[in-house]
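Everything below concerns the one structure shown next.
Of the protein chains in this complex, all but one are displayed in their positions.
Labels for the chains are A, B, C, D and E, by order of writing; each one numbers its residues from 1.
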Amino acid sequence: MFPNKKIQELVGTRVQVEMKGEKHLLEGTLASMDDHLNLYLTDTSEMTNGTKSRSMGNVVLRGNNIVLINPVKA
Amino acid sequence: MFPNKKIQELVGTRVQVEMKGEKHLLEGTLASMDDHLNLYLTDTSEMTNGTKSRSMGNVVLRGNNIVLINPVKA
Amino acid sequence: MFPNKKIQELVGTRVQVEMKGEKHLLEGTLASMDDHLNLYLTDTSEMTNGTKSRSMGNVVLRGNNIVLINPVKA
Amino acid sequence: MFPNKKIQELVGTRVQVEMKGEKHLLEGTLASMDDHLNLYLTDTSEMTNGTKSRSMGNVVLRGNNIVLINPVKA
Amino acid sequence: MFPNKKIQELVGTRVQVEMKGEKHLLEGTLASMDDHLNLYLTDTSEMTNGTKSRSMGNVVLRGNNIVLINPVKA
Partner (left out) sequence: MFPNKKIQELVGTRVQVEMKGEKHLLEGTLASMDDHLNLYLTDTSEMTNGTKSRSMGNVVLRGNNIVLINPVKA
């Protein structure tokens, strides 16, 4: 399964997304994505050292600044 | 709703935009956007630790250096 | 007005351009731009803490490494 | 053999991938790739100083933020 | 004159090129360029604090990692 498809599978579920920059980790519900891997997350929190440090609500993430995406283990 | 559409919805409202670089956060009124997610903001301020640290007026932000965009809670 | 058009409007005027990297701010006269937002500035100075720290003359700035562009208030 | 082909050869094997950012090294089984060099890894671990420091399971890596890819010597 | 044309004009002359990364400045003779602003320099030196710190000979610079280009004042 191609990487893009893998992310599409995750729509509707909780994901962690690591952005460029030091220790910049977000967790949210993946609402949508596009071909550039731009992501739209809802109910998003910034994570610091494994705990939610800030609540951010709805955010759009620019695809080219995403380092990695992984599912949150339920 | 696709990420791009989500941002288009925000035109005319206050948004926070995190740019690449350390703690580089801007808040302004989203006046326009294009397909590259280049943004044109008016009445823009640089934010430091949650408060406005510098008034910048009109700014154009280069899309590929945007990390994330989220609406300012009214 | 689209972000690109907004910059085109600024041709012939003084602009500040923030480049990627720490505190890398340039001020010059915007002589020309292209679709990639590559900029050609004349009479350019590097700015440090709000004052001109180095005179650079004519410079070409690579569009993808531009963070933001804003007009210098006259 | 072109660089892309070289990576395709590695599908199904363990690879190390260095991402942008300081000392950001991942090791996993390369499950798939696409033309942008986006990678899908399974059984992924973050590596610190040559040892596994964190188990991450399935991850998608954004191609443009990959610095280098090399096979894990068996 | 468009930014690209401006650089083309500089072929055959000495230029300074600032690359991404901290204080990464190169000076060389611009031998050729392409549409991506990839540059080929000959007789290149790395510059530190305004003096040549290392001789590098022929180098190819990746366009997207170029921050700015300016002519060396003769």
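FYI, a contact is a pair of C-beta atoms (placed from the backbone, for glycine too) under 8 Å apart; a residue touches a chain by one contact, two chains touch by 3 or more.
Keep in mind that this is a model prediction, so the values were computed, not measured.
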| item | value |
| --- | --- |
| Omitted-chain contact residue, chosen from D:Thr13, D:Ser53 or D:Asn70 | D:Asn70 |
| Interface with the unshown chain - residue positions in subunit E | 19-22, 24, 26, 31-34, 38-40, 44, 56-62, 64-65 |
| On subunit D, residues whose C-beta touches the chain left out of the figure | 1-4, 6-7, 20-22, 37, 63-71, 73 |
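Methods note: only the chains that are shown with their structure count from here on.
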| item | value |
| --- | --- |
| CA centroid of subunit B to CA centroid of subunit D, Å | 32 |
| Rounded Å distance between subunit B and subunit C, as computed from the means of their C-alpha atoms | 19 |
| Multi-partner residues of subunit C (each touching 2 or more other chains) | 20-22, 64-65 |
